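Note that one protein chain of the assembly has been removed; the remaining protein chains are unaltered in position.
Chain IDs A and B follow the sequence of writing; residue 1 opens each chain.
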Amino acid sequence: MRFSLRPQDSVFYEYFTKAAENLVRGTELLIELSVPNADVQSVSERLVEVEHDSDAITHELYNRINSTFITPFDREDIYRLGSQLDDVMDHLEAVGSLLYLYGLTSLPSLPREMHDLVAILDQQARLTAESLPRLKAMKDLKEYWVECNRLENEGDRAYRMLLVRLFSGEYDALTVMKMKEVADELEAACDAFEHVSNTVETIAVKES
Amino acid sequence: MRFSLRPQDSVFYEYFTKAAENLVRGTELLIELSVPNADVQSVSERLVEVEHDSDAITHELYNRINSTFITPFDREDIYRLGSQLDDVMDHLEAVGSLLYLYGLTSLPSLPREMHDLVAILDQQARLTAESLPRLKAMKDLKEYWVECNRLENEGDRAYRMLLVRLFSGEYDALTVMKMKEVADELEAACDAFEHVSNTVETIAVKES
Partner (left out) sequence: MRFSLRPQDSVFYEYFTKAAENLVRGTELLIELSVPNADVQSVSERLVEVEHDSDAITHELYNRINSTFITPFDREDIYRLGSQLDDVMDHLEAVGSLLYLYGLTSLPSLPREMHDLVAILDQQARLTAESLPRLKAMKDLKEYWVECNRLENEGDRAYRMLLVRLFSGEYDALTVMKMKEVADELEAACDAFEHVSNTVETIAVKES
């Protein structure tokens, strides 16, 4: 393994950008699920592929951290940011897998409140993909974390409304339990996006 | 924004005291719910107000941290303590909101074990409000975190007994699921009080 002595800034930023663009592919797949008669098995399989891509990006990033003497910012923060971007993808993948494994595809449609939560995740993914390239110049990042936090609050409300719907008496108890597992993964993805933005905030504050 | 050069000790301690007193207002509102025919909507609305007050206190505290050069103890610990006091309130507010949103008010009464857990939260809140002012002198804090930890263990047992009651067969499955969400928020509040006391312990150990 060759070791480089000077900061290979660009390389690290490229990993973050690739990881965030991958999350947009993930939320786009979840949006496909809102179409009536969506092919859940196919969506779930493609989510697994996208998740494998994320794992590969994270793995390459870690190798790069270990083989670089001087990193553009704290080694630990680079590690954390990579790992948190990967966490988001794990939750997106789980949503597809659980819908498929629990046989929720036999329902005529998923509750509208579930699509609302997916739409918020998609906004968070796009915002993250647009904003992470600005890490390089360390500029105009505040609007990113403020907006990401706002979306997370919106996600909390959407999650609460989804539970109200699930508990409304419209579904039988086992279906409610299955959908609650899916809802929990959606909400965890929403939180995981906020963890990414918190780390970006920490990095920006240190560098300012 | 004016910057101050010397430690504005008193100001920081006042924020912590105000935040902890606000938590007592929160648990007092939850106690109102144990009265038969409690007006859950009114309690829930007042909890939202108290939670907004907490947000305002936290926000002012953060601004103060950012505009002060020398803080009475680690900037990061002040930040964490403020944020953890705010977390407790978020869980207290959630209890009221969920009871109202899920329509659990139509039950003749909430299980006694739920009130037991609320009573423990109220003790934690009072203990926290009494103890945080002692941060200034950094004295007699150990009894606080020992007692807060004891209450958290008691809360764990009360939570377990609450689940045993919920799963006893007395309630239908959907009602159990709704009350389990409320129980989880109560238990999270109990844990959140312990996180506050852990941070106080960390601060006290560093300063000793």
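In the analysis below, contacts are C-beta pairs under 8 Å (C-beta built on N, C-alpha and C of every residue); 3 or more make two chains touch, one makes a residue touch a chain.
Keep in mind that what you see is a predicted model, and the values were worked out from it rather than measured.
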Absent-chain contact - pick from B:Ile57, B:Leu92, B:Ala158 or B:Val176: B:Val176
Interface with the unshown chain - residue positions in subunit A: 97-98, 101-102, 173-174, 177-178, 181
Footprint left on subunit B by the chain that the document does not show: 160, 163-164, 167, 169, 173, 176-177, 180
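The working rule: only the chains that are shown with their structure count from here on.
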Chain centre separation in whole Å, for subunit B relative to subunit A (CA means): 29
